[in-house]
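Structure, as structure tokens:
Only a single protein chain was left out; the remaining protein chains are all shown in position.
What follows is subunit A.
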Amino acid sequence: MTLVVDEAPAGGPAPEAPIEAFTVTLIIRRFDPDVDSEPRWQDFDVQMFATDRILDALHKIKWEQDGSLTFRRSCAHGICGSDAMRINGRNRLACKTLIKDLDITKPIYVEAIKGLPLEKDLIVDMDPFFESFREVQPFLQSNTAPPKDKERIQSVADRARFDDTTKCILCAACTSSCPVFWTDGQYFGPAAIVNAHRFIFDSRDEAASTRLDILNDKEGVWRCRTTFNCTDACPRGIQVTQAIAEVKQAIMRGKP
């Protein structure tokens, strides 16, 4: 305490400059299935700081202006993967998109992710997405028992082989950024392939050939047109298209 007083200039501490707040306009694509036959755009003005996130803006709108605004969010810190949405035309997590990284001289467009059935406002039906995820058998399968009272040993290099694809949080930002998925809902989509990759290249797993068979389907990896929208959209920075290419090559080789 004394230290602070000593260092303060004579006449008391200089008044701290107030943090500048900006008026930001958000244009949100609303849809209420009980009232609307078509989605509609609605705009909101909110006071935001540069360090605020789009999720904070949505909270402000919901808490102070329009309680009917509906969106998903759980952890609000980029881990749970609940709040993927299309922000200015690109799939992003609302909780990881800072106001300062957007051009606030223009309105910010916020809408639900594309290609999954719209339920209400920013919420889509995620069932088809998780259905594809389950189809690739995203769990460890081994025919041999682990060493007695021990874990399954894996070398650092073997672990590094699939490290990138362990980071997936299943937010669906990649799958719903894929032009193939928009027009062909049967396509497994990037997220399912990423999670298959995580086990296909795991040295402890023994069901790689099953998964490669599943993904060798007409609606499997060969649907990928390498648009790289998924890699750009991934909030965890997973090299999604790279992972899909590796699965394609594994199918051609016949083994991981």
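Descriptive notes on the structure:
Going forward, a contact is a pair of C-beta atoms (placed from the backbone, for glycine too) under 8 Å apart; a residue touches a chain by one contact, two chains touch by 3 or more; residues count from 1.
By definition in this document, contacts and distances are computed from a predicted model.
Per UniProt, the protein behind the absent chain is "Succinate dehydrogenase, cytochrome b556 subunit"; the candidates were "Superoxide dismutase, Ni", "Phosphatidate cytidylyltransferase", "Aspartate carbamoyltransferase" or "Succinate dehydrogenase, cytochrome b556 subunit".
In the complete complex, the residue from A:Lys62, A:Lys96, A:Lys114 or A:Arg204 that touches the missing chain is A:Lys114. Only one residue from A:Ser82, A:Thr97, A:Thr165 or A:Asn229 touches the chain missing from this view: A:Asn229. For the options A:Thr23, A:Ser37, A:Thr105 or A:Asn143, the residue in contact with the chain missing from this view is A:Ser37. In the full complex, subunit A touches the omitted chain through residues 29, 31, 33, 37-39, 86, 88-90, 109, 111-112, 114, 117-119, 177, 179, 185, 225-229, 231-232, 239, 241-242, 245, 248-249.
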